[in-house]
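The structure follows.
Shown here: the complex without one of its protein chains, the others still in place.
Each chain carries a letter (A and B) given by its place in the written order, and its residues are counted from 1.
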Amino acid sequence: MCWRAPTPRSPDEAPEGHALRAHSASLTICWKDLRQELRTRESFTAAFFFSLLLLIVFSFSFDFQSLGLGFEDVGAGILWITLTFSAILSLQNSFLIEREKNCLAGLSLCPCDPSAIFLGKFLANSLFVLVVQTLVLPISSLLFGYDLLRVLPGLCLVVTVNVVGFSALGTLFAAISVRTRKSELLLPLLLLPAATPIVIWGVKATRLCLAGRPLESYGYLVALSACFGVIFTVAGVLLFDFVMEE
Amino acid sequence: MERTERLLRGFELGLFFLVAVLMPFSLYCVFRVVPNEVTMGAVQRIFYFHVPSAWVAFLGFFVVFVSSILYLATRRLLWDVVAHSAAELGVLFCSIVLFTGPIWARPVWGTWWTWEARLTTTLVLEMVFVAYLVLRTQAENRTQAARLSAVVGIVGFLDVPIIYYSVQIWRGHHPIVFKSSGGQGLEPIMLKTFMLCMTTFTLFFLLLLAMRIRLGLLRESVSEIRQWETQSGA
Partner (left out) sequence: MKNLNYLFWAYTLIWIVLAGYLLSLSIRLKAISSQVRRLKSRLPGGDEG
């Protein structure tokens, strides 16, 4: 039996290549976003300095040391408000850039399943937010004087799982809001109420982690956040097709 | 469209008469038939309208969920009109819950707002569906509004049990308020009045929904006629 090079087919006609194509399309889109970010560093710079400003504002707003409170009493809230708003900035930017460069139509015309675009964007957004947090957390430790190394493994787990869950819902809503007239206003309006569970579980788990409690005491919160991430990743995969229609 | 409109008018008429009979009867039962609750006194009677409003708000959001799925599956604008109407009513009844909850809480707990689980869930839910309504006004065209809001309607409703559960974990349990004696649960007369109010409110919701859907469909007719006039004029 001689080997024949496969003729170009649409994704619907090539079942054996379709799954691989969707998988490689997601990674291609993710890598495209990462490469663009590495070149310009726009989104990272904005998110990082915004996070820093928020931390500074919080240090003026909550003088917890003079109130006799430790960072673990208010720190979870501070970290999560900072993370939430800087994540919204990154999520917004990931699609705004496409709109500004007139690439939204190009994305819709990609010869792959729209769910692959969602997965690629979701992966890239999660990585962006995690990279920003990798710098923001040590700086928050210096500013607020808590021992990050003591809580690092637990905090990394909580932040990673919750950021991934937040990004799943945020990527879908960012794609929706970018197609409307007031996209910058609409994304926080859509995302913040819907992401309440992630914020609640993230804050609760972070508070227990900062208080030095073992993983068993907040493991169930991390598991709930992971379930949230799975549910809304699946929802995004199923519904992104409708969002990308022109 | 005309047949649907005629059906809706018939439905509205029937519901109007039912509600016109049941609503005064419900009010009579709430104020003259049921006894005062042992711990909270007269102010507990707010619950006979507060809880049915919450039920009807959730019913509205469920209708949004189902209609959104049907719209995406069939692309019939009727389903989008149903979803929009149900979302508007859901937000209206959620607002009633959020007004009456604090009015009840103030004399009983000494504070207007307590961040207790169910009120907080209702507040967050209202924000989700207010965002749904705002999204509709910001879309670039009619079809985009229908499509994007259908996605938000589906995701928003899927989030409802998750939000409720997360707030429960955060805040602990809603206090049990339906007791007239030391026993468990509602007294029979209170339970009957409560179920009567639930039925009345559900029928009232269906009446308002039918009217609002008819309004939406008439608006679609106006747009269609105007579009036809523009095209035939050009």
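Assume a residue touches a chain if its C-beta (ideal position, glycine included) is under 8 Å from a C-beta of that chain, and two chains touch if they have at least 3 such contacts.
Computed from a predicted structure; not experimentally measured.
Across the entire complex, contacts from the unshown chain go to B.
Note that of B:L92, B:V130, B:L158 or B:M198, the residue touching the chain absent from this view is B:L92.
Note that of B:V21, B:A73, B:M195 or B:L215, the residue touching the chain absent from this view is B:L215. Residue-wise, the contact with the chain that is not shown comes from B:P107, picked out of B:G10, B:P107 or B:P161. Chain B residues in contact with the hidden partner, per the touch definition given at the top, are 1-3, 36, 41-43, 45-46, 49-50, 53, 92, 95-96, 99-100, 103-104, 106-107, 204, 208, 211-212, 214-215, 218-219, 221-222, 225-226, 228-229.
Quick note on the criterion: only the chains that are shown with their structure count from here on.
Separating the centre of chain A from that of chain B, both taken as means of CA atoms, is a distance of 32 Å.
By the touch criterion given at the top, residues 72, 124-125, 127-128, 130-131, 134-135, 138-140, 144, 147-148, 150-152, 154-156, 158-159, 162-163, 165-167, 169-170 of chain B touch chain A in their complex.
Chain A makes touch with chain B in their complex at residues 169, 172-173, 176-177, 179-182, 186, 189-190, 192-194, 196-197, 200-201, 204, 221, 224, 228, 231-232, 235, 239, 242-243, 245.
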